[in-house]
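For this depiction, one protein chain was excluded, whereas all remaining protein chains were kept in their positions.
Every chain is named by a letter (A, B and C) in the order it is written, and numbering of its residues begins at 1.
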Amino acid sequence: MEKIRVGVVGATSLTARLLLQFLCRHPHVETAVLTSESSLEKPVAGYYTFLRGIFHGKFVEYNQDYLIGETDLVFLCKQHGEFLPYTLRLFEAARKQKPGFKIIDLSADFRLKDPQQYMTWYKFDHSGTAVLAEAVYGLPELHRDEIKDGDLIANPGCYPTTAILGAAPFMHHRLVEPGGVIIDAYSGTSGAGMRPNERNMAITTMENILPYKIGTHQHTPEIEQELSLTAKERVTVMFVPHVAPFRFGMCANIYLKPHDVLESEKGTELLKAFYQGEPFVRVLDPGEYPEVRNVVGTNWCEIGYVYDPRTSMGVVMSALDNAIKGASGQAVQNMNILYGWDERTGLT
Amino acid sequence: MEKIRVGVVGATSLTARLLLQFLCRHPHVETAVLTSESSLEKPVAGYYTFLRGIFHGKFVEYNQDYLIGETDLVFLCKQHGEFLPYTLRLFEAARKQKPGFKIIDLSADFRLKDPQQYMTWYKFDHSGTAVLAEAVYGLPELHRDEIKDGDLIANPGCYPTTAILGAAPFMHHRLVEPGGVIIDAYSGTSGAGMRPNERNMAITTMENILPYKIGTHQHTPEIEQELSLTAKERVTVMFVPHVAPFRFGMCANIYLKPHDVLESEKGTELLKAFYQGEPFVRVLDPGEYPEVRNVVGTNWCEIGYVYDPRTSMGVVMSALDNAIKGASGQAVQNMNILYGWDERTGLT
Amino acid sequence: MEKIRVGVVGATSLTARLLLQFLCRHPHVETAVLTSESSLEKPVAGYYTFLRGIFHGKFVEYNQDYLIGETDLVFLCKQHGEFLPYTLRLFEAARKQKPGFKIIDLSADFRLKDPQQYMTWYKFDHSGTAVLAEAVYGLPELHRDEIKDGDLIANPGCYPTTAILGAAPFMHHRLVEPGGVIIDAYSGTSGAGMRPNERNMAITTMENILPYKIGTHQHTPEIEQELSLTAKERVTVMFVPHVAPFRFGMCANIYLKPHDVLESEKGTELLKAFYQGEPFVRVLDPGEYPEVRNVVGTNWCEIGYVYDPRTSMGVVMSALDNAIKGASGQAVQNMNILYGWDERTGLT
Partner (left out) sequence: MEKIRVGVVGATSLTARLLLQFLCRHPHVETAVLTSESSLEKPVAGYYTFLRGIFHGKFVEYNQDYLIGETDLVFLCKQHGEFLPYTLRLFEAARKQKPGFKIIDLSADFRLKDPQQYMTWYKFDHSGTAVLAEAVYGLPELHRDEIKDGDLIANPGCYPTTAILGAAPFMHHRLVEPGGVIIDAYSGTSGAGMRPNERNMAITTMENILPYKIGTHQHTPEIEQELSLTAKERVTVMFVPHVAPFRFGMCANIYLKPHDVLESEKGTELLKAFYQGEPFVRVLDPGEYPEVRNVVGTNWCEIGYVYDPRTSMGVVMSALDNAIKGASGQAVQNMNILYGWDERTGLT
């Protein structure tokens, strides 16, 4: 079988590292171009020991024409906002020069449908509203058919993937109140990236839980957008993120107010029906709870539901690996969908 | 100044260990009797290296008359339910033989006012309802005056201390809905005690968050009792506990639905006013969040409040050391109140 | 390609768990029989969520004839000493009934050539000296050819694998003093198994390093046996193990006294030459150090060497995953050798 040629832009980021681990064992992919300004001209296998003997090239500078010429698909692993002008030019140029060229953007630059939200939550003016309208939100469980036909896939954020997968089935069936959904979420320190900073230091995070950006985190509108689309009504969430004392993994408790009694068994059935056939969502039986340790290192999302008859509240518990199903693994899953391959290819 | 003589029953438990660290540097206390069936006749300073050169005695068997004769106050560090019959006999005997004798029970046996709750949540029949009626719930911030006159102090649980201190001011002023308060809480593994078990193993808890007893934890009625008393109306909570990957410390997010807009600043003022003069509650300014690392090893509880105008919800964040303010430290604080000493004695 | 049928005895142990994860994705293997007395008759996929949809059977009782009948190879994951009589009977029976039947024993029961060492270090009398003489020590890097022809493979211990791989090249070339080799080693808590105990509790191991069995650990004779065989002279080691605050992984510093100056570069070359072509040993360049995080989750062993000209001492640093290259992964590697498959099959 012929292989596609892929490029990774920003190939020395943490997300790119994990992405490359998946790509280098993917049977239908040849990693052709890796760009990195910080490691320019250095051998890739020196930076990534797992690529020794596998990848013999060097990191190269970002060059639009070279990328379009040498690859069929690029993964963008750059900071949101900063790279947006380049992505817009790449998209336009590729459309003319090489129809069928695909972009999977792991930043937030194309996740929000409403351009104004970028100013509100990300503090930059989105200069590509036309392209934004063409981008597909790459959550396979909700948008598989659109992804198939997309040219520009906006790979979802880690918190949004965790939260949306947990709440979407209940919103879709409009069984719960759409206002004031509480999302109490915990991320490993890898969520704060590879550049040393206050929030990813050991002394700050070990033997601690570190709340941050309570009610003001930029993933809020992404969660609300997708849950609102699913519910076909305006959903609002109070999003409360924390850094937890582990490196990888993420979990969230999503508190819902069902319109009527929605027992644990019934809610669980609903979840199982919604995710029937999904290759990477595992719905747990009542009495079982998702745990970070059961999903870390995998592309799985585990979901469980508990109803509390004393308060008539429900909680959906959702766990995944923030760096895999919440980033690199989902990007590979999206690539698999784009090319019609089994979604699990390269991911198990 | 003359010292009081104290006894510790169940002196080899984790709680007793920390309690003894406080007692051995308390200027008004002489530790006179330490009972332990498991370490009977062994030198205490062999078990507790920090007592070398300080305490020269041995662990002795529990003996009611001996305790009443040799001590003025006993701390009970035994499993709830099991020791209840002994506590009841001790209380009755002491009342006759030595008026003024004090008991501080660190178990749950005298925390709940309604005896029937013991069957529901602890699965045992409370055989001492008359004594139960005399017990005082030992949360100084809410019951200081009653504690002063009490003979039997029911030392609060760790989760209840965390949750009640966070929510009580809002309930007291009846500013929030009393039904369906969500308490999303995280405990260090020390909460699961010193006997090796599934929930306190490293392999289960490290690089993980472990939810358990969702909506069914036995601390639920304790939290509801105290918040209902404070609110003078029925408060119900959905209590969602987890084991977090650290040894000591505890934090909780308490989600409240204010009747009216209750901005972060206003809620913070209300907290500060409520805890004005309290020696062990620190209310943080808006924008600051309580963190486990800032309270571990101390008897402090840190509290912060955030209002989310987008959803009209409020969250109170509360953190303390589960083994200190949530157990041993609070017991010492209660002793200090009983004897009219500065509440901080031996605790700073 | 036809698959072999394998059995796992003691299939609910931690080692078996990881072994099964490898077996279930191994292309030439069908897992046919899983025995477990503790989970008898329970569905395997209920215990191992990763086997849902893959393995539909139940745990069965250990039955020698059934195992010989149904399988071609069994992995034994039982406590050393206890299971030895059964292994001896199984070996004898299989030899008669089914020539070519293979046993890979992950316990220590067949690792030591000298039966008397079992009494000294394991406190039991080895009742099967004839079989012991036939067993092959399953460290592929030293005994690949013998493994190929073996019927009973004694899968090495985790500490021995770490230490032997680090020191063997230097011993083989007799470049260092054979007496008084110091092995300062650190294991994750998984080394203490899945049954909760003092040494694998979070409260004991987190924020701590826990030394144990200094100079008396039962892995000492195993290390000495293999290094002596390699050196063709008597090697003695001082083995100093610790539990480190992580779950999986192991590392050791092996201090050697070279007969002559043996610079970092030269020692590294020697290591690289010795392990030339090895699929699972990675020798690092001078200035690079092995780290647990780089090998965890893999069957790789990383080795680095530093010479200290100030003291004329050398240190070999070795790191691997105690539960994989130190147990289950190495067992799979041995199976691959037994059947002539690529050693990496199922392991990457």
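Here is the rule we use: a contact is a pair of C-beta atoms (placed from the backbone, for glycine too) under 8 Å apart; a residue touches a chain by one contact, two chains touch by 3 or more.
Computed from a predicted structure; not experimentally measured.
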item	value
Touch with the omitted chain, as defined above, among C:V33, C:V240 or C:V332	C:V240
Sole contact to the chain not displayed, among C:Q79, C:N197 or C:S312	C:S312
Hidden-chain contact residue, picked from the options A:T71, A:S190 or A:T311	A:S190
Contact footprint on chain B, counting only the chain that is left out	25, 49, 52, 206-207, 282, 294, 297, 348
Chain A residues touching the omitted chain (full complex)	14, 189-190, 194, 196-198, 200-207, 245-247
Touching residues (missing chain, whole complex) on chain C	179-182, 184, 186, 204, 206-212, 214-215, 220, 236-238, 240, 244-249, 251, 253, 255, 257, 289-293, 296, 306, 308, 310-313, 315, 317
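Operating definition for what follows: only the chains that are shown with their structure count from here on.
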item	value
Cα-centroid distance, chain B relative to chain C, in whole angstrom	47
Rounded Å distance between chain A and chain C, as computed from the means of their C-alpha atoms	38
Interchain centroid distance [CA atoms averaged], chain A/chain B, Å	41
Two or more partner chains touched - positions in chain A	206-207
